[in-house]
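Chains shown are a subset, placed as in the full complex.
Labels for the chains are A and B, by order of writing; each one numbers its residues from 1.
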Amino acid sequence: MPPLDVPALVDHHCHSVLTADLPDDALAGLLTESDRPPAPGTSPFDSALGLAVRRWCPPALGLPAHASAEDYLARRRKLGAREAARRLLAAAGLDTCLVDTGLATAAGRPLLPLGEFAEASGARVREVVRLEPLAEAVTDPPGQWARAAREALAAAAAGAVAVKSVVAYRAGLAVPAERPSPAAVTAAATAWQRAGGGRLTDPVLLHELLHGALEVCAELRLPLQLHTGFGDPDVTLHRADPSLLADFVRAAEPYAVPLVLLHGYPYHRQAAWLAQAFPLVYTDLGLTTSYVGPRAAAVLGEMLELAPFGKVLFSTDAYGLPELYLVGAAQFRHGLGTLLDGWRADGACTAADAERLARAVAADNARRLYAL
Amino acid sequence: MPPLDVPALVDHHCHSVLTADLPDDALAGLLTESDRPPAPGTSPFDSALGLAVRRWCPPALGLPAHASAEDYLARRRKLGAREAARRLLAAAGLDTCLVDTGLATAAGRPLLPLGEFAEASGARVREVVRLEPLAEAVTDPPGQWARAAREALAAAAAGAVAVKSVVAYRAGLAVPAERPSPAAVTAAATAWQRAGGGRLTDPVLLHELLHGALEVCAELRLPLQLHTGFGDPDVTLHRADPSLLADFVRAAEPYAVPLVLLHGYPYHRQAAWLAQAFPLVYTDLGLTTSYVGPRAAAVLGEMLELAPFGKVLFSTDAYGLPELYLVGAAQFRHGLGTLLDGWRADGACTAADAERLARAVAADNARRLYAL
């Protein structure tokens, strides 16, 4: 059975990269969702993601696969972070990256601006704007805050390919179908501004922003991406179950705005059902495919149980560490290839079916959805 | 290793079939849980279920497995829907079908009456009556509505083998252990009738119906089937988690009425635990085995982790499309065979163990439970 031919990848959700030299512990700190120091006697390299990094990255820096973390880090230091980043990004083979610009730093260092990221990665780069930070910068009076936030979003999204919300982190995904009343929004905005503004966690304001984002996305014909499932310790996992979005999904249907459920794990089967039941819902596994290391094929299999093949997207959700772009791409190619080889060996599909599915998820679905 | 010998199947939960000619899009519309048009650029055939249809059905119509959707549909049109249905149903090899008669149409066309379905399928056919539609037809005054609904159920169920509830769709599965008070039921029935009756969604009335169904089922010695898990866009997935039924399960124990949890996915592990913990609880995967296509063995494996082998039932949950009966049967035979071959190869069980398990799930458990 010849290996699956997975073409150039469209990474529909990632962040920019660091090319600065990093101390080893700062680098390891980007290999876990935790923002705390590791427990005594443990290292982020001793994890499924750590195995994946040691599998795919050493060859890009001239070492054998599975080199030890120590050898790998020594080699990386010797090459220099900028050269290592160049090699790792080149090996990832990403054709196009849709970059969430809502995070400006990683490990306390500035991420590359989009133009430099494009140059460093060799990929076409387009922007995804993040909803909540834009709204946090809006200082209009409470009674005009919601409208001003929509205008700020419309302005920021004019050249972007999508809007992204992290409401899962802030108030969970149980977003009501009914939009908050203007009076409730004004009251909440008043309280928020009196408390000094800053990070938005008030559910009324967050829900108003999402409903407002439907208006803006409908006008600009942009999809709305939503973080779902696991993330850093700031998320409360069960409140990020995409099934909780059902009422909001139904409310979004009249706007005809595609809703893209990012990551989803460990609720990716729930996300897949939403993608089957609701034409506007799309889904991906994002950083899951990297994080689960040797288990990528199994998790991809779970996603493809109910998700229509035309509604699943590839992303790395890579952030900061150049290793994560290569790992995300390699894990996806290898995991999907393993899964589909198994399907073919079982007689479940033909080689042509497998290649069509792989091309759809790798690039074609994203090109259609984001009009690339 | 010789292939697993799975005997004739008792399908303990399905619906009747359409034998009318259907436009291609109406046919495709029966290959998804969505009742909406597919998203641009997607087709229900591009899914795990679509692969399963193209694997198992073309040979029944004289085409090679994995024929394209286009070729398959053309061949089906040429044969005519009635002849295609005859061939597909015959290839399914169903010995007995327990048919939920709560849905009368599919794709806007009438399903075959039970007698004609028996003739077309070659299977023994028994009826499962659906609780909620029966109650919606009861027009007695509010104070007598609950009793009249029980009497209507008892009359309808007299010749049936089970009662089925779709409360998961209407109010979710968090059914309280405590029965609503007569006063609350009368008040809710009054409000419902004043609003013109029709589709029942009031939790008080739905919960009263379930508690009343326990009385009727105890009297008639019938199991009560409950939809759990995924379904069409009308369901809110997390409210259909069978774990939410725990209080109702405990309340049902004094009635000694078996509760059969249908489908369950993606909460089938929760359903399996209930089946292990509570003697009255039985479980199946229903349409899941069809919908997940190449992943059927994996999902069956998950169900069999905690579910006692004597408490798992086979069903197709096929509805309307004759393809779905064949796919349901073939997916189950192949998926369970693959799973158990793996167990034997691993040394986890003997060939005799595997065949006993397969016979139990395929038919013996259903024969014992429904006294067939």
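What we mean here is this: contacts are C-beta pairs under 8 Å (C-beta built on N, C-alpha and C of every residue); 3 or more make two chains touch, one makes a residue touch a chain.
Please read all numbers here as calculations on a predicted model, not as lab measurements.
Asker: Of the identical chains, 2 are shown; go ahead and state how many the full complex includes.
Answerer: So the full homo-oligomer, as given in this file, consists of 3 copies.
Here, only the chains that are shown with their structure count from here on.
Asker: I'd like the Å distance between the centres of chain A and chain B, where a centre is the mean of that chain's Cα atoms.
Answerer: Inter-chain centre distance comes to 36 Å.
Asker: Taking the complex as given, what residues does chain B use to touch chain A?
Answerer: 32-34, 36-44, 46-48, 51-52, 55, 65-66, 230, 232-233, 236-238, 265-266, 291-295, 298-299, 338
Asker: Would you tell me which residues of chain A are touching chain B in their complex?
Answerer: Residue list for chain A touching chain B: 241, 243-244, 246-247, 250, 258, 269-270, 273-274, 276-280, 298, 301-302, 304-311, 342-343, 346-350, 353, 356-357, 360, 365, 368.
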